[in-house]
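For this view, one protein chain was removed and the others were kept in their places.
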Amino acid sequence: MREIRLMKGNEAIAEAAIRCGADGYFGYPITPQSEVMETLMALKPWETTGMVVLQAESEIASINMLYGGAGCGKKVMTSSSSPGISLMQEGLTYLAGAELPCVVVNVVRGGPGLGTIQPAQSDYFQAVKGGGHGDYKLIVLAPSSVQEMADFVELAFDLAFKYRNPAMILSDGMIGQMMEKVEMKPYRPRWTSEEIANLHPWATTGKPKSRERNIITSVELDANAFEVFNHKLQKKYQQMEEEEVRFEEFQCDDADYLFVAYGSSARICQKSVQILRGKGVKVGLLRPITLFPFPSKKIAELSNRLKGILSVEMSAGQMVEDVKLAVGCKVKVEHFGRYGGVIHSPEEVVDALEKKIIGG
Amino acid sequence: MNEEIIIAGFGGQGVLSMGKILAYSGVMQDMEVSWMPSYGPEMRGGTANVTVIISDSRISSPSLKMYDTAIILNQQSMDKFEKSVKPGGVLLYDGNGITRHPQRKDIKVYRVDAAEEAARMQSLKTFNMIVLGAYLKVKPIVTMENVMNGLKKSLPERHHHMLPVNQNAIIRGTEIVNEVTG
Partner (left out) sequence: MAIDIKDIIKPENLVYSKSSLLTNRPMHYCPGCSHGVVNKIIAEVIEELGIQEDVIGVAPVGCSVLMYNYIEVDWHEAAHGRAPAVGTGIKRLLPEKYVFTYQGDGDCAAIGTAETIHACNRGENIVMVFINNGIYGMTGGQMAPTTLQGMKASTCPFGRDVQRDGNPLKMTDIVATLPGTCYVTRQAVHTAAAVRKTKKAIIKAFENQKNKKGTSFVEVVSTCNSGWKMTPMESNKWMEANMFPFYPLGDLKNE
C-alpha cells in the first residue's frame, strides 16, 4: 500500500535516512535544519533498525565522527546549514582525500557570516567547486521538493558508495521547512558486518588474519605518488560526469528562451514559465538535479536553438558561471536572483527574463 | 482547482497549525498541497505566516507574492498582506485588534470575530478553528469530512479527545462569518 504523508523537508530527510538503512547520524543544531536531528531523536531508530544518532559538540566533531564511521564501511550522514557546513570543510576534504563515502545535507541559509536563517542558494560554489583545500569534488544533489529530500538520501548514499566519495544534498531553508506530500520507500535493512566486509574490503573492521590491514588516510609524503593518486581522483570525477548527470526538463521542446534553475528556484521558475506561456512567450526550464556533475552537455545542446538563457538562483550569481561555461558565448546568458535570504517571486523572474533577455 | 492562501498573524495564534490542518485536509481529498511557513526568531512572539497551496495539479512555486485568499489575524499582517490579494480574491480577517480595516474594493472582504467568539465559548485555543470554519464557509474547497480527517492526522493521538471541541469551533466559524460590504 502506498504510504502518503505530509512532512517537512527536514523531517523527510530523517525518516528516509532510517528507511534506507543508514547506520549513523552525527550532527549539531542549526536553523533551519534542526528538525533533522530532532526527528531522528524522536523516532529512536536505535531501538528499531539499530541506527546510531548522536549530537556532537560541533560541526567539526560531527564531520569527523562521519570520517570514523565511514572508514568502518558504515552508512553515515550529517546535516547542517551554511555556517555549520563551512566548519565541516576540513572534514570534507579529508573524507574526499581518504575516499570515504558519506552523506552531508546542507539546508542553505543566507550568508556571508552568520547571515540570516532564511533560504538562500549562495553555497553553490562551496558545494560544487570543492569547498575545502585540494583538488576534489563532492557529488551534489539538489532536491526541489520534499519528496526529493526523501528520495535523494538513498540516492546520495548509493552514489557515495559507488564512487567512494562524499555526497552532498544541497537544499535550502525553503525546501527544508516546507511541508508537502511524501511517499516513503520501504525499509532497506542495514548492512551486516559480513556484508560490509564483502562489499567494502577497504573498511576498517578490525584486521582479520585473512587480509592486510586497512588504513584510512589522506597523507602521502611523496609528491610523485600523490600526483598519481590525484590522477585517480580526477578519473573518478570524469566518470561521474559521464555517468551521473541528472536533470529535469520542463517545457523545453519548443522553447525560445530557457530558465536554468535548481532546487527552490526551479519551483519558482515553473510558475514563471506558466505565467510567460500564458502571455505566449515560449520559455522552458532546465532543472539540474546533479550540480556536480553539472548538466553542461544538455545545456550546450539546448543552447543551439535558444535565443537566450536566464540562470535563476537565490545568490548573487554562482551557477550562472557554469551555465556560461556550458554555453560558451553561443547565446546570451544572464543571471537573476534575490539573495541574502530573500526569495524571488515568480513575477520578478518573469520581469527579469523580459528585461534582461527578451528585451535586452 | 488551485487555491493559494496566506494565513498571517501573531505567533501563538495557531497560524501554522491551522495551515497544517488545511493542508492535511487537502491530502485527505487526494489533492496536491504545499505548506511554507515563515520561521525563526520572528515566530517567537512576533508575526507568523504560512503559505498554503491546495491544487488538483502539480504545485510549482510554494512561495508566492500574490494570493487567492489572505487570512489576516492582526494589524501588522493587514498592513503587509492586504495588497497581496489578487484582484477578485478573498480577504478574511478577525476584527479583534484591527485599527485599520481593509480598504480595497476589488476583492471580497469577510470578517469573523473569532477571538471574541472563542472567549465567549471559553475555549481560547479553538480560535484558529473558528477562523478555519469561516474560511471553509467562504471557500468550501475541502469537505468537512476531510477536514476532520485532516485534523485527526495533524493532532497527536493524545489530543484526539479534543476533536469534538475543534469540530464545534469549525462549525461555529461557518455560522458567524460575514461578508463586509463597503
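As written, the chains take the letters A and B, and residue 1 is the first residue of each chain.
Note that a contact is a pair of C-beta atoms (placed from the backbone, for glycine too) under 8 Å apart; a residue touches a chain by one contact, two chains touch by 3 or more.
These numbers come from a predicted model, not from an experiment.
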{"item": "Contact set of the excluded chain (shown chains only)", "value": "A"}
{"item": "Contact partner of the left-out chain, one of A:Thr204, A:Asn230, A:Gln251 or A:Gln274", "value": "A:Thr204"}
{"item": "Touch criterion as defined above, residue of A:Gly9, A:Pro32, A:Pro45 or A:Gly71 at the omitted chain", "value": "A:Gly71"}
{"item": "Interface with the unshown chain - residue positions in chain A", "value": "23-24, 26, 52, 54, 56-58, 60-62, 64-72, 74, 76, 90-91, 94, 98, 204-209, 213-219"}
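Just so it is clear, only the chains that are shown with their structure count from here on.
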{"item": "Between chain B and chain A, distance of the C-alpha-averaged centres to the nearest whole Å", "value": "34"}
{"item": "Chain B residues within the chain A interface of the complex", "value": "20, 23-24, 27, 32-37, 39-41, 59-66, 153-154"}
{"item": "Complex interface listing, chain A residues touching chain B", "value": "4, 6, 31-32, 117-118, 173-174, 177-181, 264, 267-268, 270-274, 343, 345-348"}
